[in-house]
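Just below is one structure, and these are the notes that go with it.
Excluded from the complex is one protein chain; the other protein chains are retained at their positions.
On to chain A.
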């Protein structure tokens, strides 16, 4: 290893939303020089059984920017140690390690985007594609006093899903939340969206 003259990156942190994890740090500034960064990780297995083993990040060994998308590296719901060092030519900084370790079960889950439409008398919903780890719990009801709320689990992504055949003149409302199997958590529900069918009678 080169002599550690170059300062180590500081202020490591992870922003994680909807199972997308971004590691960021303060850039190392050397006027007129290009700095590269190397990111490495170890899961709980490595830190328990072989703590000397660190695995290069899929996308950031090396990288130029002071951030790294580590989503593809975090593949189990265990604490992950993450470390970054800077290099400039042959000079290499010391490693900076994220404290505390990152666990994907801390990700922020937001209500998903949805598009509620009418296809004739059919109530149809199209959900945001958040990736294979997400399921959707869709709740829908007819907007009238005492109406029963129906629930449908949707695993398909980004394609229209039929919910209900609507009565003419009735209004129907929909809200949705996500569920992430790998961490066993739900997002909050979205705002309800309502649509109304015009008063025509149903075709025979």
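Simple rule for what comes next: contacts are C-beta pairs under 8 Å (C-beta built on N, C-alpha and C of every residue); 3 or more make two chains touch, one makes a residue touch a chain; residues count from 1.
The rule is simple: contacts and distances are computed from a predicted model.
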item: Options "Large ribosomal subunit protein eL14", "Interleukin family protein", "DNA-directed DNA polymerase" or "Transcription factor bHLH77-like protein": UniProt name of the undisplayed chain; value: "Interleukin family protein"
item: Options A:56, A:89 or A:188, residue touching the unrepresented chain; value: A:56
item: Selected from A:77, A:97 or A:110 as touching the chain missing from the view; value: A:77
item: Touch criterion as defined above, residue of A:63, A:97, A:110 or A:133 at the omitted chain; value: A:133
item: On chain A, residues whose C-beta touches the chain left out of the figure; value: 42-46, 48-50, 53, 55-56, 58, 73, 75-78, 105, 133, 181-184
